[in-house]
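For this depiction, one protein chain was excluded, whereas all remaining protein chains were kept in their positions.
Up next is chain A:
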Amino acid sequence: MAAADTPSATLRHHDLCSRGIRLARKMRSDVTDLLDIYVERQGLDASISVAAVDGVPTAAVERWAEQTGTQRLLDNLAAYRAFRTLLAQMLEEQRELLGDTDAELGPALAAMLLQVSAFVYHLEELLELESRGAPAEEGSEPPAPPRLSLFEQKLRGLRVLRELAQWAVRSVRDLRQLSKHGPGSGAALGLPESQ
């Protein structure tokens, strides 16, 4: 906690929050564009409804306003780590499916993957400033996803991108909350950190 009290830590926290918000906005903007490309390339209907898919984090949460800062960071970190894995998997499937011939979807997915990775870095840095430290990723190898059909892969990819868009919006809001209260705000909320 001592580190979070220093002016430089405050500045660092503010800077990370600020740039995190802008990065989340950009992710939101880019993922919207990516969804259009994805639907077009995969031959899907943009209005198609996709049920929840296992492994894809859901942005919706109950009692969001009551969350502590740390909890928000942890939730975001877990979600974006998951998205990072899912996007990497989608990129791999995309390369297997279309090769390097698709000059639009592949680079867009790769760019999105980079942004997600950057946002993960932001979250990890913010958690460092919270003196909490970023939790280690679960296992070195993610559990092997069940073997899906090609259509199921497309639907899952659509679900991932949609949830990512939702998460980008939520992350902006989360970081705004964090930015308002400064570092260590998680304790100030009076909520148990264990939550």
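Quick notes
By definition in this document, a contact is a pair of C-beta atoms (placed from the backbone, for glycine too) under 8 Å apart; a residue touches a chain by one contact, two chains touch by 3 or more; residues count from 1.
Assume contacts and distances are computed from a predicted model.
For the omitted chain of this complex, the UniProt record lists the protein as "Interleukin-6 receptor subunit beta", which is one of "DNA repair protein RAD51 homolog 3", "Interleukin-6 receptor subunit beta", "Ubiquinone biosynthesis monooxygenase COQ6, mitochondrial" or "F-box protein FBX14". Screening A:19, A:41 or A:162 for touch with the missing chain picks out A:19. Across the interface with the omitted chain, chain A contributes residues 19-20, 22-23, 25-26, 28-29, 107, 110-111, 114-115, 117-118, 121-122, 124-125.
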